[in-house]
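A single protein chain has been omitted; all remaining protein chains appear in their positions.
In this document, chain identifiers A, B and C correspond to the written order of the chains, with residue numbering beginning at 1 in each.
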């Protein structure tokens, strides 16, 4: 069955897999000390224009969030995040498992605002009893957000500026970074992001890799003995080459960006197909995740023809569902979508 | 300066201190195996009408919340609590330190409702991805709440009933239990609470002891080897007698209840004094904590005459402040309050 | 340079990589719900003769140890392990990070004995103050051990028997299981291990996979909501297929065992090469890791020709080094070893 369930329904982009095959018999050191980790890091540093940035490869998104947040926070600190942020909702308490609180802020379409962050901080420090409360120690944003939306350059600058004023590192979860960067709605480049954030990651798992996220510390601020902290959290891969080779491939000949652009193009086409049938969108997403509202009976009918993801109940008779594109989405998949919709929404 | 800052501004109730003196030279085993811990437990069991309940003495409220919650939750579970609950706000992340998430629910005057708990649970279990989210594993309520309010018997029964339906233990934080029980507004007895909750504690620190909270497990549900888990959390007192003797005194001749009643009587008088000056209440609290709204200039003037606690900003020109009574509040304190208010609010 | 540094210096066994390529474009659900995870689990259950065993795929060894140990221990328990066990020494405190103590026991050639375990337990329970000490809650053994040695069937039966007597689960770390099973010195089969242990894992990373360990719970004892606990520890792979496809390949046509046998054959040849030059062994290892003692000057000379791993200082003038074989070791590698040794040890 044609599937739009997520952007991780297929294996690796063929160019990534090919490089794994080509390098398979080479022998090399483990734990990230292989030459491909080195070249991948260099290519990422070149790409973001920061020759001194520290780059570290981890396996998945929840792991990356937990490792980064728990090694950068002080003992008495927690992380500010949108109430809908991945760390707040969909990580089964992975941040709390490290002993730190997620301080949830209100959000709009998955986004925080500089004003609400400042407000929180002012209220916190204005409270005489604040030493009995978790100190805010970091701001976490996702880009694109969990709803596919994007902070504009002005919005991220404003957030970054509040963070600097209060000496809080700004951490950007880029699990789907490639789709944000290639969205026509984006006015942020990867270099902007590197400038504005203290740490961010370039998602591989959802953008063409079998697994892997590249964490970038932009301010000479990688926690000391980070490898040991990673090991301690069970997150250090013995065959680090698996991550190095994949990111080396993704950052060769702009593959990472080409994957992003392709998925966005497919998403644009998909939006037109939904619009043509008059199906309403829950949110105006400019990236590869599209959230549409289906009547429950039609949703059931559609689910017999196509795979997609239930997102949330809209009301008694309607449901929000997600359709995602990726490098593996084909034109024939879209034709199948069009045909199925025509039948269900004649 | 006369102080209404909190209910823990003085030492121990004289009868409690007297018993500490009388028993001081007796030699006895440590770690809670002394005869006073035994008699105190028996008196508490008698008082709640549960001869088989397990009772364990801990030192303070945040400690008790963290120990109880972390030993009763399964690995994959978190605790549901009001957004204003003590565990949500004022414990510096003590629950998260144990690796567990506090799942915050909306509240009214510090209280949860059975409906909102049920709603949360239905949404959670209705979400196809719920296994990627923290399981709700317990419900935490405070009685009285952080705002001095009380759940009625009907409200607590409804919450207890939802909890049982979903097999969630109900935990009641009774740091100020004595003030709730003796409030004229209360229609719950300590026996009702013991019946409706799976675990609760009888607060000593804020109700006449130097320190100490008595945790009661009502359903033969004390976690196995609880003493070892308490020790592991650094919460086992070597001279357990300090807690045993105090609770033995508090549960002799109804002292715990007499302390509660006295403080409530003083609070009733205090409310009249505020009302007489036309000072508005932030909330209608039937217990020993009173929250009034002061204009900032008058608040400053008053703070030169009396000690009280800043609670939160009401708006640009007004502040909510707390005045608390306890066994140590005297009629002369109230006269001082009356005099000071007359000067500031002529 | 020819390398004997470890058994994870190359990528995946070609048959494993081929299956990743063949299945790459298939779309499937994430998080381990794909069909390959299912068939891989079935093949493992068939192989061990336990149709009802629970199997779960994780990414690496330290991660697996931490996840298994922390989800199976009670709050007040720790894990018994050899002082030289991987969990005791080489995981940067990963077990302690989960809040549990590793209780270290003396060892011989990397192995525990049933007698020393029983001794520990008797002393522990015989101590009147044992409730102030961590309860022993599990026994951890590695097979092969960190020194390449193997427990005999009689030895593992004796340990298993003590464990059952004291109601302690027995956990076997099989990071290198394939090399143990195919050693001529082994009198244990994988079915024996499944019978004798409560939980064990079949190492993939060091036996032909890019990454991956298959945890087997043999007694209907997989912790409840294990997936959520895995997610909470940042150990749940989005593209679970990466593990499913690899283990499906490893358990097709006995590939896992063929890899093991091949590496053992190469190790046997390697032992003869060392013996022919009169180079002493630190330990008599019947598996794929060989530990030899080199004079420091000769070691330096050799290290210019071949890569191997420094293990530990033997004395002022000599060092213990490790040479490992795997599926990727070739006859030409052994010829290079022979030639290099001839030059250095003429």
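To be clear about the criterion, a residue touches a chain if its C-beta (ideal position, glycine included) is under 8 Å from a C-beta of that chain, and two chains touch if they have at least 3 such contacts.
Because the structure is a prediction, the values reported are computed rather than measured.
Participant: Please pick, from C:8, C:31 or C:76, the residue that touches the omitted chain in the full complex.
Facilitator: Reading the full complex, the residue touching the unseen chain is C:76.
Participant: Among C:92, C:306 or C:324, which one is in touch with the chain left out?
Facilitator: Spelled out, the listed residue whose C-beta touches the missing chain is C:92.
Participant: If I consider the whole complex, including the chain that's not displayed, which of B:57, B:76, B:97 or B:291 touches that chain?
Facilitator: B:97
Participant: Kindly note down the residues of chain A that lie in touch with the hidden chain.
Facilitator: Residue positions of chain A that touch the missing chain: 31, 70-71, 74-76, 99, 131-132, 134-135, 223-225, 227-229, 231-232.
Participant: Since one chain isn't shown, list which residues of chain C touch it in the complete complex.
Facilitator: 76, 78, 89-93, 95-102, 104, 123, 126-129, 131-134, 309-310, 312-313
Participant: May I ask you to list the residues on chain B that touch the chain which is not drawn?
Facilitator: Residues in contact with the chain left out: 2-3, 5-6, 8-12, 14, 17, 20-21, 23-30, 59-67, 91-94, 97, 205-206, 210-211, 228-229, 231-239, 241-242, 307, 328.
As a working rule, only the chains that are shown with their structure count from here on.
Participant: Suppose chain centres are the mean of their C-alpha atoms. Which chain sits farthest from chain B?
Facilitator: Greatest centre separation from chain B goes to chain C.
Participant: Please list the single chain whose C-alpha centre lies closest to the global protein C-alpha centre.
Facilitator: Chain A is the most central one.
Participant: Just curious, how far off is chain C from chain B if you go by their C-alpha centres, in Å?
Facilitator: Measuring from centre to centre gives 50 Å for this pair.
Participant: Averaged over CA atoms, how far is the centre of chain A from the centre of chain C? Could you give it in whole Å?
Facilitator: From the centre of chain A to the centre of chain C is 34 Å.
Participant: What is the distance in Å between the mean C-alpha positions of chain A and chain B?
Facilitator: The separation of the two C-alpha centroids amounts to 42 Å.
Participant: Going through chain A residue by residue, note those that touch at least 2 other chains and give them in order.
Facilitator: Residues 91-93, 97 of chain A touch two or more partner chains.
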